[in-house]
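A single protein chain has been removed from this complex, and every other one stays in its place.
For clarity, chains are labelled A and B in written order, and residue numbers in each chain start from 1.
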Amino acid sequence: MSQSYNRGLIEDFGRWKEFSAGMWAWIFHKFTGWMLIGYLFTHIAVLSTAIGAAQGEEVTVSAEALPNVDGTGEVSVDIYTATLGGLEGLVIVRVLEIGLLAVAVFHILNGLRLLMIDLGIGLEAQDKSFYASLILTGVITVASVPTFLAGVF
Amino acid sequence: MKGVQSPQERRLEKKDAKAKEEPARKAQLEGETVHIKVFRYDPEVEGKQEPRFDDFHVPFEKGMTVLDAVIYARDEYDSSLTFRHSCRQAVCGSDAFFINGRQRLACKTQISDLEQPIRIEPLPHQEVVKDLVVDMSHFYDQMHAVEPYFQDEDTPPVSDLEEQRQSRENREKIKMSTRCIWCGACMSSCNIAAGDNEYLGPAAINKAYRFAMDDRESEEIKEHRLRILEQEHGVWRCQTQFSCTEVCPKDIPLTEHIQELKREAVKKNLKFW
Partner (left out) sequence: MSERYSTFTPGGTGWLLQRITAAFLVVVLAFHFFQLHFVNHAADVTFAGTQARMENVGYFLTMVLFLIAGAFHGLNGVYNALVNQGLKGTPKKIVFWVLVIAGVALIVQGTYVALAMAGWS
């Protein structure tokens, strides 16, 4: 058998309609995992402004633009408060936070499902438990929207 | 005289029998056919070097399996159509194909259960040799890597009889794992086996399970088996996708067996504390 045809992996994603529950769970868990580790690095980077703040670094900001600063007009705040406030003042950031919630909640719920599977509990219902995690993720995300978008509009 | 039919009775009987046959034959002849699309590829033939799908319309009979259909297609329409098959009763494991998007044994799959046109393709994640024939050597390599044979050299013989008895419970425990027919459906369905070609795969791990959990092998042999399984590309690669369990034509709970072996490996290592 000198020649053979290697179809490779590429064809797989074209067959997404044929994917089973377990396969979707694996794909989503990986995807949300990558998102979360990416976020962790970004998060620590943003929080690093606390070092500057602890050393007294300050910036001048507009009090109205920042949700965590009281008062009016130009004020001087530490760089940490300014950075976080500046970010939290952006609508896109508030929306992305809801996305972060959805990602984290799914990863947690499916992660619990995986822990159960690893302990040998509920293997017969493994596909149902995946659908349950998806639905619960949706429910929790939707329920949290009011809190997350409070004061934005 | 009893038992002798009158000519009228005989004529009626014949008429009834013919009437029953008519609709079945009619259906067959009137074109109750099934449409199958079969993957074709042959590196040695002009026109087949690029894979394509050939359409066949095979006459349908009640109880027909996918294997029946491709055999008919090969015998009546295209004798170059190539595929493996043997026992036609789901014990040899030769005819595992990718049918309508799922790994199945062709001899065990009813045409009437499938939506037409029926797509018949070779098993994914394996190199295609010709048409529906895939290269199974990687699969066999992984099976052989787990030493799929009984190793009882260390087991002490029982009295003078030399008979090694297995308790009923132990037999029950490994019963499902003994059913493997090496068809390759599971390995073909596993995404990790597709990506990482050093992964032992569900079939090999299940085979190892069959022996590791068999009481008739000694503890040393069991440890030896576990040491193979707890390598980096052994049981740990399994991501509990469950595709293997879903496609196994012998209903072996593969994922469950792999999970049990993971727990065994962890327990064994924790004991050193």
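Please note the rule applied: a contact is a pair of C-beta atoms (placed from the backbone, for glycine too) under 8 Å apart; a residue touches a chain by one contact, two chains touch by 3 or more.
These numbers were taken from a predicted model, which means no experiment stands behind them.
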Footprint left on chain B by the chain that the document does not show: 191-192, 195-199, 227, 230-232, 234-237, 239, 262, 265-266, 269, 272-273
Interface with the unshown chain - residue positions in chain A: 30, 33-34, 36-37, 40-41, 44, 47-48, 50-51, 53-55, 67-69, 77-78, 80-81, 84-85, 88-89, 94, 97, 101, 104, 108, 111-112, 114-115, 118, 144, 147-148, 150-151
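Criterion: only the chains that are shown with their structure count from here on.
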Centre-to-centre distance between chain B and chain A (centres being mean Cα positions), rounded to whole Å: 41
Where on chain A is chain B touching in the complex? 1-7, 9, 11-12, 15, 17-18, 20-23, 25-26, 114, 117-118, 120, 123, 126-127
Given the complex, residues on chain B that touch chain A span 41, 43-44, 51, 101-102, 124-125, 127-129, 135, 191, 194-195, 239-243, 246, 253, 255-256, 259-260, 262-263
